[in-house]
Structure formats: structure tokens, C-alpha cells
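Only one protein chain is missing from this complex, and each of the others stays in its spot.
After this line comes chain A, so read on.
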Amino acid sequence: MPNVVLLIVFTYRPLIDNIRLSFYNWNISSTRPATFVGLQNYIEWASNPVSWQIVWQTIIFTVVAVFGSMVIGLALALLLDRKLKGRNFVRSLIFAPYVISGAAIGVAFQFVFDPGYGLIQDLLGRVGMDSPDFYSSPGWALFMVTATYVWKNLGYTFVIYLAALQGLRKDLDEAAEIDRTPRARKFFRVTLPQLRPTTFFLSITVLLNSLQVFDIINVMTAGGPLGTSTTTLVFQVYQETFVNSRAGYGAAVATIMFLAVLVITVVQVRMQDKEN
């Protein structure tokens, strides 16, 4: 019961409040009261080409973050799910970024990607290549924040996949060995299907987390270059609400995002249920 109360007070009430606010025009830095504008905020958002650019950037960021961190996390888990010297140290090393603050990682990776003296510039320089300008090229900037987020999130997918791998049925592995299964086929036909519940769980949690990434973008690019090149929907909510003081418009973007996440999650759950 206390949980339900907390859920109502801190989750459902703000959610409903946010939806209500999305129908108002409210400048939070002014003393004037909010005025009801109906669907005006939604219409404005939908008719602005920048909104669709932000949606597209959000999709790219999220898809790459979800697939990137899951694929690399699984690959690392497979690599370290065997008796190797120093594997516990390496496991800790991979997990560490997940518990470090996104802002701190953002600051650190500003140096890594710095086109003048960063690590990437140094590595590329060794093979005679120039570093892309991660801070002024829109494409490279999006790549930079996405890669940084994937690196941070890797620890999470890695640990969950590692735990799942350690719980796999050994007898199936042995049966596959006796059945003379080639390594790649064994992975795709025997191992991966057993990891399906974990993959499903990760796909939902990583997707939800990716859609909420704010700190790394804020620290590294503040949504730029060129104003909105690395702005995602959640960053737009922040920008509109707290920078441009348009709380109603920000609430409309947040509501759109909420509905998108709701639809995606429902589809995912339905797909999983169907499979089961």
C-alpha cells in the first residue's frame, strides 16, 4: 500500500499534471498565469521541421545506443565468461563507467574527442589521419555523444548478459558439442535463444534509459552544434521548459515522448507474449 501511495504521488500525479500542462501556454519565468491553448502546443511542435529533425536524431541515438550497448555488452560477456587470468579485474573495469555520473563521463570524453589534443586525435595521428571535428560537425557530434553513452551503458548490459550466460543450461551446450555444432551456429541456434528473455529485458530497460539521456548531451554539446544537432526529445523538453521558459510546450514534447515510449513498450511486450 505505501508503494501505491508513493507511485501515485510521485509518478502518476506528475504524469497527469504534465499532460494537463501541455494544453496551456505558461512562461515559467513570468508571473502571468498559464492560459489554456488546447492542442496549440502539439500543432506547433508537429509543424516545426526542427521537431522532426530532433525526432530523427532521437531515433538514431536510441537505436545505436540500444543495439550498440547490447551487442558489445554481449560480446564482452561472452569473452569474459570463461576462465581467464584477471577476468574479475576486467569485469570490474567494464562495469565501472555505469556507476560513474554521466556528467563526469561527459567531461572526461570531451578530452577524448577533442580534435586538438584528444585521445582519438592522437590515435588517428599515429596512422597519419586527421581527427574529425567532433564539436562542429553535426554528424560527428551525434556520433560522439552516442559513442560516449554506449561506453557508459556497456557495464549494465555486460553485467546482465554475463549473469545470464552463467545461468545457461550446460547440458544444451554439451548436447550441441556432441551434435557437432559449428561455433557460430551454436551461438545463434543454441545460446542466443536461451538469452531471449534477457535480451528482451535489456531492450526495454536500455531503450527507456537511452530516451532519458540528458547529462552527457548537456555537458558535451549542450544540444549543438548548430543549435540542435545533438538535441534529443528529452533535451528538447529541458531546453523549452527551463531555457526558453515555455513549460506548456515542453510538457507537450514530454507527453509526445511518453506516448511514443508507451507504444514501443506495449509492442515489445506483445511481441514477447506472442513468442512465448
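The definition used in the following text is that a contact is a pair of C-beta atoms (placed from the backbone, for glycine too) under 8 Å apart; a residue touches a chain by one contact, two chains touch by 3 or more; residues count from 1.
The rule is short, and it goes like this: contacts and distances are computed from a predicted model.
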Per UniProt record, missing subunit out of "Sugar ABC transporter ATP-binding protein", "Zinc protease", "Molecular chaperone IbpA, HSP20 family" or "Peptidase M16" is "Sugar ABC transporter ATP-binding protein"
Tell me which residue among A:V4, A:V99, A:V127 or A:I178 touches the hidden chain in the full complex. A:I178
Full-complex touch with the removed chain, picking from A:P14, A:G139, A:G167 or A:P193, is A:P193
Residues of chain A in contact with the chain that isn't shown? 169, 171-172, 174-182, 185, 189-190, 193-194, 196
